[in-house]
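Just passing along the structure, written as structure tokens.
Note that one protein chain is taken out, while the other chains of the complex remain in position.
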Amino acid sequence: MSKSLRGLFVGRFQPFHLGHLEAAKYALKRLDQLVVVVGSAQYSHTLENPFTAGERVMMIKAALDEAGFNRSSYFIIPVEDINYHSIYVDHIRALTPHFNLIFSNEPLTKRLFKEAGVKVEPIPFFKREVYSATEIRNRIIVRDDWESLVPKAVAHFIKEIGGIERMRELALSDKPNS
Amino acid sequence: MSKSLRGLFVGRFQPFHLGHLEAAKYALKRLDQLVVVVGSAQYSHTLENPFTAGERVMMIKAALDEAGFNRSSYFIIPVEDINYHSIYVDHIRALTPHFNLIFSNEPLTKRLFKEAGVKVEPIPFFKREVYSATEIRNRIIVRDDWESLVPKAVAHFIKEIGGIERMRELALSDKPNS
Amino acid sequence: MSKSLRGLFVGRFQPFHLGHLEAAKYALKRLDQLVVVVGSAQYSHTLENPFTAGERVMMIKAALDEAGFNRSSYFIIPVEDINYHSIYVDHIRALTPHFNLIFSNEPLTKRLFKEAGVKVEPIPFFKREVYSATEIRNRIIVRDDWESLVPKAVAHFIKEIGGIERMRELALSDKPNS
Amino acid sequence: MSKSLRGLFVGRFQPFHLGHLEAAKYALKRLDQLVVVVGSAQYSHTLENPFTAGERVMMIKAALDEAGFNRSSYFIIPVEDINYHSIYVDHIRALTPHFNLIFSNEPLTKRLFKEAGVKVEPIPFFKREVYSATEIRNRIIVRDDWESLVPKAVAHFIKEIGGIERMRELALSDKPNS
Amino acid sequence: MSKSLRGLFVGRFQPFHLGHLEAAKYALKRLDQLVVVVGSAQYSHTLENPFTAGERVMMIKAALDEAGFNRSSYFIIPVEDINYHSIYVDHIRALTPHFNLIFSNEPLTKRLFKEAGVKVEPIPFFKREVYSATEIRNRIIVRDDWESLVPKAVAHFIKEIGGIERMRELALSDKPNS
Partner (left out) sequence: MSKSLRGLFVGRFQPFHLGHLEAAKYALKRLDQLVVVVGSAQYSHTLENPFTAGERVMMIKAALDEAGFNRSSYFIIPVEDINYHSIYVDHIRALTPHFNLIFSNEPLTKRLFKEAGVKVEPIPFFKREVYSATEIRNRIIVRDDWESLVPKAVAHFIKEIGGIERMRELALSDKPNS
């Protein structure tokens, strides 16, 4: 793949884990610059989406710095979901630097960008059965080991902002008085 | 039922099938003009809502033409969902030609129009166990016969726009890296 | 707890039942004024949310009057949901009189107000297994005794506005022709 | 006009002034209950809309109490604007207790309710050239006498919450660096 | 220009006038099918946008029928504005049949479609100083001759639905009590 390319990497990053980090490395080998899109930016404080977009921007920045990424090689852009798939690609385009391709394994994302004429590339999975955000969120709730699945800087950040306590409190929900 | 009546027929039409066509025929026998409302207009590219509103407008037009409907006897109007049921009837009224009644078997739709003082009429089901959009979408995914359940013009249109490929790609989703 | 306090009590109140009434009494003993927030104000005409916000305002007013609450001791304010938790506390603050604390047992609500620096107090449950809005809605559908679970004024109001008929019609939904 | 009537009185109430109070008295003489709708509820912190909906609820409550209104004779309901006039009447209906008529002199409001089949009644103006919210907001900015134009309780409330300072700060806007 | 082309014609059509009709004729000579997009569909009941989208659909249909357009040669699709220009083209695409080009003289529309790679064609103006919707709306208010500027069917429709009375009532607005 030739140089002077900018590519997208889209995720919710709830939280950003070692699988995401490997994917970012893989993508950046094929690009000049990577645009990390922090999707579903408006969601937070749920079991599926515990962290705010700002918190996710912080953890991604910390993880990429820790991994020695060149700071001029990436952008991190939060993007709110619009539940209207036909305009999704233009919504991303409006909020991000111009890009030439997107790295994704997600069927909907792949299809939408393909229909819009954007080049889509797959990313090899990295120990997908454990490097999974769902798995990590579950382990945090049940007090199983989760720290080994995320970059050290991410584990530190989550603990520092009270993220563990937040997730465990949210997990108590049984909807009283409703 | 007297003449010079205009009536609504509301559906998602994902896709428009032979049961819908029979319903449209039934309704039009009792009306001067039919307003086909293509609901959930903003949704597309999901397994439940694979087609855009524009694509659904096209397939309904093609099916009604093929069935020999008089072109001055119907309107096809896409209407976006607003997740606020109390204003649904006025939302429909704002976007459609004036109507005197609605044909519907759907309990929520019936209730909302009834509370708004609009006359609601049922439509006899036409082989409901097979003429079902859910059934058709499933058959497309699992490569079972689906073409016999939709008007020829609809089958042709879906294939022409790459709808089969779109649905099968979307069906691969297993949410990696999330 | 000292005097001249104003506190929030947030619920969907679909419908307002005797457990809610006990909670309101408990809260008002500790406050000068209670602000009853009728949440999810935009939803109605579903099995989960059968009543409009205006109808819920009416049933709460009727129940509090019947229970002899001093009319200057409470506000009833409908608030629409915004599916964006990070701005929820400010959204409530914008639409309600200034408050000093919130009574809640709901983990998400507790967490959001706690992170915003608002004092959160629990409310003892009152026969929670029966005084539950879900239980009441189910009993209305299956024609079991539900009236004993709500204030008399609420039962009267629900019947008067055709709420029973509305809920049973909505329960018939089997999504034909979709 | 016969009894057991409930009527609407809609305004932005930025702020609630003596003209509004006279209008409320006039309306309540013809009604059993008045529903005061605090419109444009989402707007605040501008020169046109300085106060939040919650603050406006407070000032109206204080003014009606001070004027000796029976507390069971009125509701105060904040309603957010939806910039879609065709659904406005149903939006109001969803959030308010059932009403039989509306008092309004405003041409758009009158027209919308009339088209929806709601009875519309005019309200005689009360010294309209001075009892005007625009006039009052201007006087606050230029430090002219404004307190004589609002109920005492409203003047007290505005000063207590720092409303004067807020309005004068907002008036400094000259959009630097934009 | 070769055949089997479908083109867009976008307007607010408040109301549809003889200049619009000439433009539609001009466009259709160069196309197989015309998609008339009724823009700003959510707006109505203002001096700038007096008619609902449904009313505008009706007047356009009536005008094209009266002018002898082949009913299979056009679609009329209401589209709500989204105040987010970057996604405008995809929004239109989602709701309309597939199109190959757009006829427009409006700089913003031209630019947005051009940036999206859609072919844009101008339309010669037809006595633009009088065939103007703004001019027509003004004449209706001041009781000057306006009927000569619109198709007969449009004049008839506007009068039939009480459009004249609606516009004159809205023109009375002087915002009392605000």
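Letters A, B, C, D and E mark the chains in the order given here, with residues in each chain numbered from 1 onward.
As a working rule, a residue touches a chain if its C-beta (ideal position, glycine included) is under 8 Å from a C-beta of that chain, and two chains touch if they have at least 3 such contacts.
These numbers come from a predicted model, not from an experiment.
Asks: Which displayed chains does the hidden chain touch?
Replies: Spelled out, the missing chain touches these shown chains: A, C, D, E.
Asks: Could you tell me which of C:H91, C:K114, C:R128 or C:H156 touches the chain that is not displayed?
Replies: Result: among the candidates, C:H91 touches the missing chain.
Asks: One chain isn't shown here. Among E:R12, E:H45, E:K61 or E:R166, which residue touches it?
Replies: Considering the complete complex, E:R12 is the one touching the chain left out.
Asks: Out of A:A23, A:I77 or A:A155, which residue would touch the omitted chain in the full complex?
Replies: Candidates A:A23, A:I77 or A:A155; residue touching the omitted chain: A:I77.
Asks: List the residues of chain E that touch the chain left out of this view.
Replies: Missing-chain contacts on chain E: residues 11-12, 14, 19-20, 23, 83-86, 105-108, 110-112, 115, 123, 125, 128, 132-134.
Asks: Touching the hidden chain in the full complex, which residues of chain D are there? Just list them.
Replies: The missing chain touches chain D at positions 42-46, 52, 166, 169-173, 175-178.
Asks: Could I get the residues of chain C that touch the absent chain, sorted low to high?
Replies: Missing-chain contacts on chain C: residues 82, 84, 86-87, 89-91, 93-94.
Note that in this section only the chains that are shown with their structure count from here on.
Asks: Half is the threshold here, strictly exceeded: which of A-B, B-E or C-D has more than half of its contact pairs identical to B-C by residue number?
Replies: The pair repeating the interface of B-C is A-B.
Asks: Nearest whole angstrom, what separates the Cα centre of chain B from the Cα centre of chain D?
Replies: Computed value for the inter-centroid distance: 43 Å.
Asks: Any idea how many Å lie between the Cα centroids of chain A and chain C?
Replies: Chain centres of chain A and chain C, defined by C-alpha means, are spaced 37 Å apart.
Asks: Counting only residues that touch at least two other chains, what does the list for chain E look like?
Replies: Residues 42, 44, 52, 93-94 of chain E each touch two or more of the other chains.
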